[in-house]
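For this depiction, one protein chain was excluded, whereas all remaining protein chains were kept in their positions.
Order of writing sets the chain letters: A, B and C. Residues in each chain are counted from 1.
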Amino acid sequence: MTTTTLTATLPPPDILRCAYMEMQVTDLKKSREFYVDILGLHVTAEDDKTLYLRAMEEFIHHNLVLREGPVAAVAAFAYRVRSPQDVDRAEAYFQALGCKTERRTNGFVRGIGDAVRVEDPLGFPYEFFCEVQHVERLAWRYELYTPGSLVRLDHFNQITPDVPLAVAYIQGLGFRVTEDIRDASGVVYAAWVRRKSTVHDTAMTGGAGPRMHHIAFATHEKHNILAICDKLGALRRSDAIERGPGRHGVSNAFYLYIRDPDGHRIEIYTQDYYTGDPDNPLVSWDVHDNQRRDWWGNPVVPSWYSEGSRVLRLDGTPQPVVERSDPSEMAVTIGADGFSYTRKGDTDQGFKLGNTL
Amino acid sequence: MTTTTLTATLPPPDILRCAYMEMQVTDLKKSREFYVDILGLHVTAEDDKTLYLRAMEEFIHHNLVLREGPVAAVAAFAYRVRSPQDVDRAEAYFQALGCKTERRTNGFVRGIGDAVRVEDPLGFPYEFFCEVQHVERLAWRYELYTPGSLVRLDHFNQITPDVPLAVAYIQGLGFRVTEDIRDASGVVYAAWVRRKSTVHDTAMTGGAGPRMHHIAFATHEKHNILAICDKLGALRRSDAIERGPGRHGVSNAFYLYIRDPDGHRIEIYTQDYYTGDPDNPLVSWDVHDNQRRDWWGNPVVPSWYSEGSRVLRLDGTPQPVVERSDPSEMAVTIGADGFSYTRKGDTDQGFKLGNTL
Amino acid sequence: MTTTTLTATLPPPDILRCAYMEMQVTDLKKSREFYVDILGLHVTAEDDKTLYLRAMEEFIHHNLVLREGPVAAVAAFAYRVRSPQDVDRAEAYFQALGCKTERRTNGFVRGIGDAVRVEDPLGFPYEFFCEVQHVERLAWRYELYTPGSLVRLDHFNQITPDVPLAVAYIQGLGFRVTEDIRDASGVVYAAWVRRKSTVHDTAMTGGAGPRMHHIAFATHEKHNILAICDKLGALRRSDAIERGPGRHGVSNAFYLYIRDPDGHRIEIYTQDYYTGDPDNPLVSWDVHDNQRRDWWGNPVVPSWYSEGSRVLRLDGTPQPVVERSDPSEMAVTIGADGFSYTRKGDTDQGFKLGNTL
Partner (left out) sequence: MTTTTLTATLPPPDILRCAYMEMQVTDLKKSREFYVDILGLHVTAEDDKTLYLRAMEEFIHHNLVLREGPVAAVAAFAYRVRSPQDVDRAEAYFQALGCKTERRTNGFVRGIGDAVRVEDPLGFPYEFFCEVQHVERLAWRYELYTPGSLVRLDHFNQITPDVPLAVAYIQGLGFRVTEDIRDASGVVYAAWVRRKSTVHDTAMTGGAGPRMHHIAFATHEKHNILAICDKLGALRRSDAIERGPGRHGVSNAFYLYIRDPDGHRIEIYTQDYYTGDPDNPLVSWDVHDNQRRDWWGNPVVPSWYSEGSRVLRLDGTPQPVVERSDPSEMAVTIGADGFSYTRKGDTDQGFKLGNTL
């Protein structure tokens, strides 16, 4: 976080996609119940302290590693790169940025080969790997599907105090911005960036950071997301539902946010759009547009803006958190000092719950 | 409202189902845009001051009559009865109750024959008819369907101060209770009653009344309801969405509440269950169960509890409203004096927006 | 079958709905795998030789009884009646018709009380009961749902040689015709009849009979039916899919026909329409309309027309089968002597597979 250099002149690694997250959880048994029994992620491997999970259409070893540890936190945001040489490039790139790096030719976790982990300039633990064990792609195994089956890891979302700074850094790493939220004075509240041809592989959300905002898995259709809500209700776990389901303005995807037993936030997500052309048009949203985060204008619960998961240094200790100095999205849109409109220029308040806060 | 007799010894009419509502609206052009252009109800007939609308699977002349008038209010909750003789029975029944009645052999509105309108003991304008003009059932006309097509009128919902009194009255009229919301002290907050084999033809919701809480139309599937939200967003009319979409606890149906240009509330509803057996089990919900009105525990916006449409006397003047003396559902479940639980006995508050009100 | 009297002057029982079928199967283990493991019907009770199954929204003891026996056949088409007295009425009605009847006050199967079974004038084993054990309605138990969950028993379908005769009989028993298939010369090929407010509780399909054509269960949505196909494919049981999925012309429902290990045909069905008004319009289809049985004009496989399950006499022996003397629907629509059109008067054949047979 003390580095002021955000981009290096060296070529960045050719990143394919967000590939897996390593999360530290405080009670693996509870987490297993949540991710396996309720959400239906598939267990590739497990031991007493670790659980390796993947979505139905994945062919690499895992998309989520849950490791029992003393605090709830994220140990790695892992990206797959195109070639083994791109791991070298990643190592060199972050060393050139003055970042702490650690290389392990046998990987940091089971199923992954040669990999480098870094504490990036924003303070996030990023991993880059290419070698990975292939496992069965369960796409055709319909006897294993549940009504809410998760089929793909879709994206990460990170909280960081200075969004333009974060965007400059991640663009240097080869990501492209697809959408953002701004105000008329030029403040940027959040930005979505991608490597694969979807709206994002990760997003930079303005707030005290570095923290993890959420990890998102995709379903095939919208009813699959509704089925997850129905099941949480049936299990009397509806208080795990934090926000949604709803339609995003940003990304145009259908979404749901839930919280795991440690409070880690998971998004369930479906149906954004193809972004693979280099001139894919940027979509900028006005922070006061009440449909930007929920196309139906439904309120964003305050916890969604303010809470997030701590991230770990390479030595396993929590990375300190720095406050945001720019205005917060919640403050400018809700409550006495904020406002949101349905139609630009329209000052009606209406009965939306957000207006009554 | 002054009558104290709620049931008559005469046989009640054999009611088939809720059939149509006559609503007074203050700007027919705006209402036409809402119900026809946005919601896609089919126009059976119209003139300068009146619009006759039906859902895609209906074969009787209309399910909704919109008539331009000085105030937004409901002129009639109309039920179809089994035979012409049941119109006579209805007239006699309400006359025996001391209610004001009006019989018109040519009907009160276009498309309907011999009918009787009454001011019922709760103050609601009810109509009973059998003769009706048949029109094309558009069920197979898929070239006319939209993503959010409404296929059936499902039910009415009425606000009345004393729910047990209202239930006694409507049971006398031949309705059966399918579900209700109660508390441990015996207060009844709402009850659902049916003639056709669904969860309800109408419901009695505790509150200042007589007022109309909502009229509900059914879609085929859940995605149809989501499509209505998406369209309202696209038209920058998302502020018409009052509550939902969500899954009801009561009825197990998927729902959405929207408000028309006059504030009349419309529910879009799909997938409740068969209730046609005489011993269909009553489902009673604890008023403090946070999943009773939304299975996912999402908050109920205050306007949903407090607002409703006035109803008209037979002479077209608004019926006076009487306050509820029993505790209100909103008061006992939200805020300093109320509480709701996800798991009975559990006192966690969590991040649900309702908890932050 | 020798009776020529089809209707009695006595009042028929007040039938609520089709309630369950008792099927004889030749290998209960295989049938259990099919109905429980694959289709996900819920086991209410079981013993070595019998399995009692129900759909998710049912509150009576079962919708399907599978009993191991020497031949694959149907032992009873069971209807629930409104009151205990209606069981008496049923017994008297069929005795007046000269039919063989058997009354058991403790029921023929577990969970059912006083019931009468009859060999009806068409040769079918019908049961009428009112008393039944209530069990949990699993509608809200979303943790038990599968992607293809069956939520209701919807209807039976019977094969009988003389459809007009069968319709006269069943109308006498209080059923109403909702749709039928005819030709210009007056031959009736099939008719759909209902007690509850759907398109049918049973249908009379022209062919060698008495035989059972199929029993149908409902899902909530169309994707649930597709999920059953996907699962059968994953289990390498796709050869259990006989016809569909598709959209019916008749009933407007979405459908799939599969065959159990004994060849008993099951339909999975969703989204027909309300038929509860006494003047519900009859929909008559031309037998040559290629969209009558599949709205998309997809071919009906020959086995669907020609195969069916034997039915049992009250003594457990198979009822003899009588051939149809009227023209068969398959013969008049497919092959050298038949024809089907997409647009009336249009003689184009096109590439439909049915045209290449």
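Criterion: a contact is a pair of C-beta atoms (placed from the backbone, for glycine too) under 8 Å apart; a residue touches a chain by one contact, two chains touch by 3 or more.
Given the structure is predicted, the values throughout are model-derived calculations rather than measurements.
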item	value
Which of C:D48, C:D239, C:E323 or C:D337 contacts the chain that the document leaves out	C:D239
Residue of C:H155, C:K222 or C:R310 touching the missing chain in the full complex	C:K222
Sole residue of B:V43, B:L235, B:L282 or B:A331 that reaches the chain not shown, by the stated touch rule	B:L235
Candidate in contact with the missing chain, chosen from C:F128, C:W192, C:F217 or C:F254	C:F254
Positions on chain C contacted by the hidden chain, ascending	221-223, 226, 229-230, 232-233, 236-239, 241-242, 245, 247, 249, 254, 259, 290-291, 295-299, 301-304, 307, 342-343, 348, 350-353, 356-357
Missing-partner contacts on chain B, residue numbers	140-147, 149, 221, 223, 227, 230-231, 233-235
Those residues of chain A which, in the complete complex, touch the missing chain	16-17, 57, 59-60, 80, 82-83, 134, 137, 139-140, 151-152, 196-197, 220-222, 249, 252, 271, 273-274, 276-281, 295
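Quick note on the criterion: only the chains that are shown with their structure count from here on.
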item	value
Label of the chain whose CA centroid is most distant from the centroid of chain C	A
For chain A paired with chain C, centre-to-centre distance based on mean C-alpha positions, whole Å	50
Euclidean distance of C-alpha centroids - chain A vs chain B, Å	42
Multi-partner residues of chain B (at least 2 other chains)	221-222, 249, 295
